[in-house]
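Report on the following structure.
Only a part of the assembly is drawn; its chains keep their places, and the rest are absent.
Note that the chains take the letters A, B, C and D in the order they are written out, and that residue 1 is the start of every chain.
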Amino acid sequence: MQTEAVFAGFGGQGVMLAGMVLAETGMNLGREVVWLPSYGPEMRGGTANCTVIIADEPIASPIVLHPRDIVAMNRPSLEKFCGLMRPGGYVVVNKSLIAVDPDRDDVRVVNVEANRIAIEAGSAKSANMVILGAYVGATGVVPYEALVETAQTVLKKKPKLIPVNLKCLEQGFELGKQARAD
Amino acid sequence: MAKVLMKGNEAIAESGIRAGGLCYFCYPITPQSEVAEYLSRRMPEVGGAFLQGESEVAVSNMLYGAAGAGVRCWTTSSSPGISLMMEALSYIAAAELPCVIVNIVRAGPGLGGILPSQGDYRQAVKGGGHGDYRCLVYAPSSVQEAVDLMPLAFDRADRYRNPVLIIGDGMIGQMMEPVEFREQEFPSLPEKNWATDGCKGRKPNVVNSLYLNPVEEEQLNRKLGEKYARMERDEVMFEEFNTGKPYRALFVAYGTTARICKTAIKKLAEEGIDVALLRPITLFPFPSERLNELAEPAEFLLSVEMSMGQMLEDIRLATCCRKPVHFYGRQGGLVPSPEEVADEVKRLLGSAKGDR
Amino acid sequence: MAKKNYLVTIDRNRCKGCELCVHACPKQVLAMSKDINEKGYFFATVVSQPDCIGCKFCGMSCPDSAIEVAALDEAEVAGGI
Amino acid sequence: MQTIFKRPEALAVQPTHYCPGCTHGIAHRLIAEAIDELGLRERTVGIAPVGCSVLAFNYFNFDFQQASHGRAPAVATGIKRGRPDLVVFTYQGDGDLASIGMAEIIHAANRGEKFTVVFINNAIYGMTGGQMAPTTMPGQVTSTSPFGRKTDDVGFPIRMCELLSSLRTPAFIERVSLSSPKHIIRARKAILKAFRYQSEGRGFSFVECLSTCPTNWGVTPLKALEWLEEHMMPYYPVQNFKDFEPATPEGGKDAD
């Protein structure tokens, strides 16, 4: 099985890191993973995105034209990628910044007010963890415990930030799980 | 050792260090600057030398100097930067100095763009500098393979006393994959008794490519020619995919595009169309012999490239034009998708004859 | 000579919210808005137009040529434009 | 109502891709103002470097060439030698001009090529993500000097004005700063003079603009201006280094 997720947002929203934590979790679980950033002119100031592939077999092409899932942190990202995803995939929408809804009815939508939740949790910068949690909650692509473990390792050097980030992750995860159950 | 998730550029950097490449010169250029950035932090830890030179021209001549003094040295750059190294590369090859040059290719020609490309195939393989010389050219298609090829590249550079190129595309440099730094064993290398490292206890050594006497210069040319022939005999590397059972078409692709072909092969297999792949790992020497064998059962060959078809001539030469050789490519930083590639195969299978 | 009046106009959609104009103005005529513009930046706005002395420092400092400064005729000022 | 300050005609309407608060935009405007003021727009050719200003051709309202990294002075030389009637300037960053392009700038200056150089010194490679430049300050942390520039390893920052003014041929060399309106006014004058000299055929003119790169310095635009004034200006004095003097007759005695 292979899942592909595009994490997309504004530069500075931490989508690259969110994708990296997911990829690393997959790797720690012994699965095949690729994390591929979009790099290029849009780096400066514009949008940023990365693709994370998690699979059971060696991953052939790192390029995915039609990813299964989308995690959109802002509106341009949703608009750019939503049309590309495969039917039946998950689209996680940061409702704090995206007023509109995805214009597709063949995908599963997970709405999360990532920024609000992060601010409430005490770290405006951790919206990326909220949405990552939500993505994992909804898709179950990796077990929650593994995700937490990776996040802890990644944040090892900034131990003060661990609690709030884990809190964000958890709240997101719960919302995601709920959405899945819906 | 456990796997770590690493960006291609950083993995290359780390592997270079572990392979003993403790002397690194560079000039920043996207999409490979992370190699330099990583090494600027890491070299002091391992007691190696890191220097950002004033230009790629200078960097390539620093390689000449360090290599001539017997030091394992290397650089990384990208297309326009590599073009600036052509004079020095010809000197390095002529003076038979070992070094490793990694080219994380970007879209060209000219300033072009910074997205992935395979547009430097001809420059690397046919020779971009003046005179008769060749580089051994490796083309990894994953971060792990890039990591694995670094020690091999250093070994072969020393063994042949020749520059070795590693050609990745922007994707290889930028993507993260799990990698393992495996110890590799190599037969012991001959002593660098030609190096200019002080003439204590021996006659002076000279590192040189000037031969005013044409007879000596011809000898050098022939000696180099023999070396390249030896590489063609001993150094060919490739990967086959799906060649175990009958197939209707054969992909030829290297680096990132080979991975795309693999996905296309899986997709096609689902539709009952069997296609195989030959992936050259060495671009020079080109796996001509094996390609010629593998071409046999195929109705046609399809070269998939991120260039205008620079590998086509080598494929045609290898197969003596016995089979139609088709081309599917994207350029300018666009990467062919597995879907596009699969569709092209279907189109070709549907159609009558292709180019000769 | 009567005190001259000036009109400072900021093209909010050119503005990238760098605050250099705000800082450059000797008379605190400008301030950053709480809104964001098309590009997502908090843009600079004119908050106390009458204090403007027409020194053009704001315009000179703006890297994005988002600012125009005009000198108003007596009449215009009187007319309350 | 009379407009007393606005975007000059020679500057294109097109918004730039520069980061917020990047002083590249200020330098652009000053050049455009000079060209407008001297009425040169229809015979000017600008040369964009490789660097953040690589797309400068989009931001001006006259002809442009995009040069390879560091070679803008050679490109400008090519144009001027082929078409001496054109007004030509290069616009170059410190990586471009002071690192890879060192030979080209010195030789163009020394031959007295009759074009203008606007040199944007922001003490870093902006475009490629903040690597060390020859102009990076001692101790300054960059992505390739993670422990700060060590002068015993890579030497002191290069001062291009001082270097070039040790040559005899150049006609005009001045360093200015883009850090405050006061300095911008001086910068404007210097750039105007440089273009005027060129249009009068007086030889090589060079203006170095001390600039910021908030993004790669990792500070706000305002803090960047402060850092420029505090750290760069003491080392890179803002002053005129050379102003036009008639060349001494062929083979004549050395004026220096």
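Everything below uses one rule, namely that contacts are C-beta pairs under 8 Å (C-beta built on N, C-alpha and C of every residue); 3 or more make two chains touch, one makes a residue touch a chain.
No experiment lies behind these values; they were computed from the predicted model shown.
Only one copy of each distinct protein chain is displayed here, while the full complex in this structure file has the stoichiometry A x2, B x2, C x2, D x2.
In this section, only the chains that are shown with their structure count from here on.
If you average the CA atoms of chain A and of chain B, the two centres end up 34 Å from each other.
Chain A and chain C have Cα centroids separated by 41 Å. Touching two or more other chains at once are residues 19 of chain D.
In chain A, the residues touching two or more other chains are 41.
Remark: chain D residues 50, 54, 66, 68-70, 95, 99-100, 102, 125, 127-129, 131-132, 134, 143-147, 154 touch chain B in the complex. On the chain A side of its complex with chain B, the touching residues are 20, 23-24, 27, 32-37, 39-41, 59-63, 65-66.
In the complex of the two chains, the chain D residues touching chain C come out as 1-7, 11, 15-16, 18-26, 29, 180-181, 184-185, 188, 214, 220-222, 225.
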